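Complex shown without one protein chain; remaining protein chains in place.
Chain nomenclature is as follows: A, B and C, assigned in order of appearance, with residue numbering initiated at 1 for each chain independently.
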Amino acid sequence: MAFISSGYNPAEPMKDRITDIGPRSYEEFYPPVIAKNKGKWAYHEILEPGILVHVSETGDEVYTVRVGGCRLMSVTHIREICEIADKHCDGYLRFTTRNNIEFMVDSKDKVEPLKKDLAGRKFAGGSFKFPIGGTGAGVTNIIHTQGWIHCHTPATDASGPVKATMDALFDHFQSMDLPAQVRVSLACCLNMCGAVHCSDIAILGYHRKPPMIEDEYLDKMCEIPLAVAACPTAAIKPVKKTLEDGTEVKTVAVNNERCMYCGNCYTMCPALPLADKEGDGIVIMVGGKVSNRISAPKFSKVAVAFLPNNAPLWPETTAVIKQIIDAYSKDARKYERVGEWAERIGWERFFEKCNLEFTHHLIDDFRDPAYYTWRQTTQFKFTD
Amino acid sequence: MAFISSGYNPAEPMKDRITDIGPRSYEEFYPPVIAKNKGKWAYHEILEPGILVHVSETGDEVYTVRVGGCRLMSVTHIREICEIADKHCDGYLRFTTRNNIEFMVDSKDKVEPLKKDLAGRKFAGGSFKFPIGGTGAGVTNIIHTQGWIHCHTPATDASGPVKATMDALFDHFQSMDLPAQVRVSLACCLNMCGAVHCSDIAILGYHRKPPMIEDEYLDKMCEIPLAVAACPTAAIKPVKKTLEDGTEVKTVAVNNERCMYCGNCYTMCPALPLADKEGDGIVIMVGGKVSNRISAPKFSKVAVAFLPNNAPLWPETTAVIKQIIDAYSKDARKYERVGEWAERIGWERFFEKCNLEFTHHLIDDFRDPAYYTWRQTTQFKFTD
Amino acid sequence: MAKHQTPLLDQLESGPWPSFVSDLKQEAEARAKNEKNIEYQIPQDVVEDLLGVLELSFKDGVTHWKHGGIVGVFGYGGGVIGRYCDQPQQFPGVAHFHTMRVAQPAGKFYTTKYLNDLCDLWEFRGSGLTNMHGSTGDIIFLGTTTPQLEEIFFELTHTHNQDLGGSGSNLRTPSDCIGEARCEYACYDTQALCHYLTNEYQDELHRPAFPYKFKFKFDGCPNCCVASIARADLSFVGTWKDDIQVDQDAVKAYVDGTYPPNAGAHSGRDWGAFDIKAEVIDRCPTGCMKYENGKLEIDNRECTRCMHCINVMPRALKPGKEKGLSILAGAKAPILDGAQMGSLLVPFIKVEEPYDEIKEVIEAVWDWWMEEGKNRERLGELMKRQGFQRLLEMTNIKPVAQHVKEPRTNPYIFWKEDEVPGGFERDIKEYRKNHQR
Partner (left out) sequence: MAKHQTPLLDQLESGPWPSFVSDLKQEAEARAKNEKNIEYQIPQDVVEDLLGVLELSFKDGVTHWKHGGIVGVFGYGGGVIGRYCDQPQQFPGVAHFHTMRVAQPAGKFYTTKYLNDLCDLWEFRGSGLTNMHGSTGDIIFLGTTTPQLEEIFFELTHTHNQDLGGSGSNLRTPSDCIGEARCEYACYDTQALCHYLTNEYQDELHRPAFPYKFKFKFDGCPNCCVASIARADLSFVGTWKDDIQVDQDAVKAYVDGTYPPNAGAHSGRDWGAFDIKAEVIDRCPTGCMKYENGKLEIDNRECTRCMHCINVMPRALKPGKEKGLSILAGAKAPILDGAQMGSLLVPFIKVEEPYDEIKEVIEAVWDWWMEEGKNRERLGELMKRQGFQRLLEMTNIKPVAQHVKEPRTNPYIFWKEDEVPGGFERDIKEYRKNHQR
């Protein structure tokens, strides 16, 4: 393969350089019916799972067919999306904030052909390319991150557990049979690139072993003061060590007792890797939300402290999530989010109903605010 | 006055010494109707403010007349209490956990004469000696502390503001016309000797000036490391200073910016007094409770950051308290405590209804938990 | 004629509430007259000087008491608070003005005989002024001189069969609500337990061996009439495990207005006819009640025993029969790190003499706190510093969801090395074999 220049000249990087032009304007991309009715929408209805109609004050309508996007997409797949949009939607489409794809048409009769076309397309392995759903009181797409596909700090994969979980929850993606929307998210480490900290159900990759220390290279690869400063629990201190070959090096020591495996030191210093097959795995958090509907936004809470990375299907993880959703589905009131339900019945009852064990790991012990999560009242429910 | 020995011989302190006998047994002190019916009470009723009847499964009844106790009591006053108890109650009485006095009789016909006797007794200055009241949905006695009567750290007096406040709230002591019980407490400094931190209305003495430093004597009177360690905000550090006369002394320096006038350093070191006429005054806190009824116990919140020590009548303090109680009385639901009311209507509305100004002082900025008191939702009410 | 003019204090004599100024004046006068010819062991004008120094404080806006000195009785590390006036020349009567804490009887019932006897002692050897009672619960003898301390203690123990209470880094005098003595809600005998433990732990009460003060308080039910949940390092709060006892006929009597709701506690205002739906069913915090076809139904499994319905209808509802108490740990006042309520440590424990199970919890807590607590660190602060898990471990209590209001929102879980397969130690060289630098 020969190098083909774009026109860029490394010797004169500033020549003809265009910068700071920002993204393309949204106005270029509005389908006509949107451009015309923007700001004039009167109401909407979800006609069936994945199919919305929005009706304008002008009488115009836009029908939206939402399909699951697996986010990690090849150009081949994107081109197929474009082909569909060209065929049915005059060459327009959009992506949602949760990485689903929305095909919009401006009249009802265009909906059925579009649906049919979408539903018919499958990958070679048998999975749907464009499953319709993700609206209303069900499960929509999982917001997720890079995992083993691209990142250096993950404690679990992203795309793998997401695929396994969406398969397990697929019925809820294609129906609106839950008490309210259930938002599932995944972050592969606690940097939490996503809204995992306030999702109904969050799958979080977590390390459980303190970093290894690569004494021999540490000082060469890292700035020791930055590594020391990075640790939120002050577990790291600078030390001098003598290597086997007798050379004295500057390096760091980690107080394992104080380490909570956050990996922030590794972010600052590659000579402090944490990853470990047995140490790493998944924390399940539940009950977060971001909408301000009825109750204020809530953080997710840790419901299961650890599940192993059993690739490729993460069966323990999908089983726990099913358990929670089933219990929620059976017990919660209409419009009640997972967290609202847990708060209403009490967390002690939540663990009982979901058949989850409560362990010492779930009791907050991080800094002063931990105190406020303990029970400062005699009000509690007995469980079996 | 001649010294009269009790029998104690300072030369032989251990001779005949009796120790560790604890308090007298409660059983000695039960009135017969109590001793007989203990554990068998079936129900009670508050017949009128200050008058309770408890009815036993045995059919026995005990009538209790509760009267205000001003807690700081002379032996003359206690003897008068005893005289009344001898006359009406077979020589028994009790004190409540809020320092009221309870006279108990075992039949209804003994109530009226007792009431009459009590109501008729007044101090020379005109105040009641034994006002009947303090039950049910009203204001009962103020739990308070020492103040200028006995303590070395107060930022306000105790008995004075309490008398002024109870005079202002006296109607509510003698009637049960509020939505629920309103518990008022006073602590003269933030050691908070009492349950001021969870009272419906709390009157709190607070300093506003950092300690003075008595360089000349500090090292003689205190252990400097203890004074330094005492400061919760690390505002104190040890220093050396040269006095006017040229002697060099070890002393401390206070970083005024970090000081929140808690007085903990003064507790450890008398050479660091804080008290100041203009600096000292009263913080009003509201909305606390300790019962587990309906809602969990709650801490009181700061509603007014500062009111001056205008002795002897503390008119600003009593006015603010009246304002709050009036607004509460008008607006709250039956059974709703002050804090429950404020939470239901929202604190922004509370300030509006009580006609209190919201100032920057009321925003929490103490450590990590402060964050959780800010508003993390778009839900709020507009106020005028 | 009064020794000192008190124009400011005098303004506190009018108004309906009992005036402490009037009472102080009556005591000052009584001492001045000394009708019983008492050989006062401390200055006869002590009360006049107290009025004087207080008037000065009212004028100056600051206290005139010095930082307390270390005074006490032999062999005891508490019970006395030293106090000296910072204007002793002007007010010699209160130059020394120490308080003594006299351990109150559980429940605060008294005979007049006992109280009168104490009055005699205190008039003779002290100021004749008291606090009935201090915030912790003690009878406070307010103001005497150093030489009188041992004398008073001697007389207290020998004549009155009465001990001092706590102060300093001790167990403080425990206190309790009236409980079974006169309250139908009590789930255990607060006086019995309070008295028993007070006596059991006399050594801890009198001889400072703790990092700081330690308080017990005993409430017979979740109404918390002695505010234990807010003011005790260990709070013992009565509760029950089975079903609320319901008398359906009595419920009807409330509904039809025969019985006054909440035992008449709201009778000072016309709140309209009793509305069981609005006042009980809809206010139950767990929503576990129903009133249909004249019958009250409670889903007791969902009840959190908040007492509301029982408080509103005491003749119809009663706590269950399987009674016991909950133990909460760590309440304290705000200094230094903010106030704390007690946190639930033992959800339910039976209250049975000789209270061995309860004592086990107490002693395990103490062992931990005495081992790990820093100087002047309250139990609650230690709990915050080392974590609730640690408290559970040290008391050998299994973690249950009841311990928390909600699980942690941060995932910063500390694992013990033995919980993680393979442990914490790893070989970076092994790792680098599969992961190039």
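Observations, loosely collected:
Rule of thumb we're sticking to: contacts are C-beta pairs under 8 Å (C-beta built on N, C-alpha and C of every residue); 3 or more make two chains touch, one makes a residue touch a chain.
Being a predicted model, the structure only gives us computed values, none of them experimental.
Note that the absent chain touches A, B, C when the full complex is taken as a whole.
Counting over the whole complex, chain B has residues 190, 197, 204, 206, 208-210, 212-214, 217, 221, 256, 260-262, 270, 273, 276, 278-279, 283, 285, 287, 299-303, 305, 342-352, 358-366, 368, 370-383 touching the chain that is not drawn. The missing chain lies against chain C, touching residues 60, 62, 64, 66, 86-88, 334, 338-339, 409-412, 434-437.
By definition in this document, only the chains that are shown with their structure count from here on.
Chain centres computed from CA atoms place A at the largest separation from chain B. Averaging Cα coordinates per chain places chain A and chain C 48 Å apart. Residue positions of chain B touching 2 or more other chains: 292, 297, 367, 369.
Within chain C, residues 222, 229, 237, 285, 305-306, 337-338, 341 each touch two or more of the remaining chains.
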